[in-house]
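For this depiction, one protein chain was excluded, whereas all remaining protein chains were kept in their positions.
Chain lettering (A and B) follows the sequence in which the chains are written, and residue indices restart at 1 in each chain.
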Amino acid sequence: MLNPQLNSNGELQHLLALRDLPKDIILHILDTATSFVSVSDREVKKVPLLRGKSVFNLFFENSTRTRTTFEIAAKRLSADVINLNIAASSTSKGETLLDTVDNLTSMNADMFVVRHSQSGAPFLIAKHINDHKRHHLHVVNAGDGRHAHPTQGLLDMYTIRHYKKDFTNLKVAIVGDVVHSRVARSDIHAMKTLGVPEIRTIGPATLLASGLSELGVRQFTNMDEGLKDVDVIIMLRVQNERINSALLPTTQEFFKSYGLTAERLALAKPDAIVMHPGPINRGVEIDSAVADGSQAVILSQVTFGIAVRMAVMSILAGN
Amino acid sequence: MLNPQLNSNGELQHLLALRDLPKDIILHILDTATSFVSVSDREVKKVPLLRGKSVFNLFFENSTRTRTTFEIAAKRLSADVINLNIAASSTSKGETLLDTVDNLTSMNADMFVVRHSQSGAPFLIAKHINDHKRHHLHVVNAGDGRHAHPTQGLLDMYTIRHYKKDFTNLKVAIVGDVVHSRVARSDIHAMKTLGVPEIRTIGPATLLASGLSELGVRQFTNMDEGLKDVDVIIMLRVQNERINSALLPTTQEFFKSYGLTAERLALAKPDAIVMHPGPINRGVEIDSAVADGSQAVILSQVTFGIAVRMAVMSILAGN
Partner (left out) sequence: MLNPQLNSNGELQHLLALRDLPKDIILHILDTATSFVSVSDREVKKVPLLRGKSVFNLFFENSTRTRTTFEIAAKRLSADVINLNIAASSTSKGETLLDTVDNLTSMNADMFVVRHSQSGAPFLIAKHINDHKRHHLHVVNAGDGRHAHPTQGLLDMYTIRHYKKDFTNLKVAIVGDVVHSRVARSDIHAMKTLGVPEIRTIGPATLLASGLSELGVRQFTNMDEGLKDVDVIIMLRVQNERINSALLPTTQEFFKSYGLTAERLALAKPDAIVMHPGPINRGVEIDSAVADGSQAVILSQVTFGIAVRMAVMSILAGN
């Protein structure tokens, strides 16, 4: 089976998931992002690479934060951006997902940024586009169900490379609700591809993800053990709706076992960096002293996230 | 009484309804749209005709799809677009419709695209603007109550002309809930003006529209009879909220009597085209095999719709 993300020349046609994405494409995205970091730093934060292109933010699931990052990235590339909160519109009128996509395609769309609560929705759209040979059209997965969040994975890789230079000598720990996390899944696949030798996940037994040990991931339920000597700590967000459920205890108990405090951070390497996809829950998964401390690179992730999304969009539009 | 849509030179000042719109103006819009079809096909889908103009999408009734088409059209003309969902804002504060309009006018608006659940609202706004001699301001009716949806009517005429070339030898059938349809009303007026010799409506007796026979429209309750030898079939959307009411039976029963199937389509001319304003209800008013079949031009309508809206906006801004 062909990789639906690549065109017949092996170039990136859609960005759907980091699993199965070749290493050279991941590195090309990270390298391209470097030039866009400086664009966002300039007086005039704009390049004309997507001028006259129509980018549709198709958010079937609400996410102001993620939508904003794509909107900024697209506008800095000079695209025309149309925000569609689909939850509230056509689907409520009974139109199918692919009919909605066909309609927007007929409006001469160039790119769909798709967020959906159901895993696989962006793949379905990309397959439909490929089946109809609409090679000028591109899909970016902005998070689908529990499956993947590839731009978050890429910005995490950008951040790790920025601070650690080399992936091939790192120990990385991902902490929290791994089983429900599309961020964790995208990070793990990217790190495997980029050669990170030791990936650990840390969390309560109820939130352990199956299938990870086959990927060589070491799983810890004891945080102190899991953090020992790591170079990178990726904290996951605790979803409020999971607290007080069968899966998660109270926030206080969670923090006691898995909250990142200065004491626990001291177990990692002295120059370890602390990452978080945001928004952070202070006092739930991370202590304020750590979130605001010198090892946290959480806000750098945000900055790099804009650059990475600009890179993805400009590479897609060029292919 | 002067036609409120025309300025003192007989040029288009507002687009409110296709009734009473002179044939040469309709044809001028269709001819202008032709050039914009190619703009949307280009790498850089942008022309500077409305650069620095402020277009307000005033949607007193929610319609993401229609709003999107106008937003895209305005942005491809380089206008600044402001979307106002008025249902949720000023009117809830008790401000009158015309006070809202006066306020936005004072912000140096250039064009209002107005959608309203009440028939006549865009006329009220246009009359107010004319009374105050604000000749630089233009109103486009994006659908008012059951009354008119002129840009949909124009894109339907564009589509018919594109596929059939000549209006004066056509049989056209409009199928479904004609009585509640502003699309049907706009289409019928435009077809009369453009010289379509035979217009038919097909639907259950409860949804027959009065006053159409005076326009020379033939009404059918039997779909097989109505479709016989037609060149164009315009399917109307069944509104979900009307199903299971006194006016409409279940969706299955409706489909049995008035759903467009391949068998029924075979009653029309072999080269008949199938149109629909969207979003389609598969299996309610149209069978999937027909919607996706070679005679359906539903997605072309969407493409032409952007071009027609660009044409209307650029003509208005030039007058």
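Everything below uses one rule, namely that a residue touches a chain if its C-beta (ideal position, glycine included) is under 8 Å from a C-beta of that chain, and two chains touch if they have at least 3 such contacts.
Predicted model, so just to flag it, every value in this text is computed and none were measured.
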Seminar exercise, completed: By the document's definition of touch, the residue of B:Ser54, B:Thr221, B:Asn240 or B:Ser257 touching the omitted chain is B:Ser54
For this session: May I ask you to list the residues on subunit A that touch the chain which is not drawn?
Result: 40-46, 62, 64-65, 68-69, 71-72, 75-76, 240, 278-282, 299-300, 302-303, 305-306
Problem set entry | For subunit B, the residues touching the chain missing from this view | 51-54, 80, 82, 84-86, 88-90, 93-96, 99-100, 102-108
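By our rule, only the chains that are shown with their structure count from here on.
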Exercise. What whole-number Å value describes the gap between the mean CA coordinates of subunit A and subunit B?
Worked result: 41
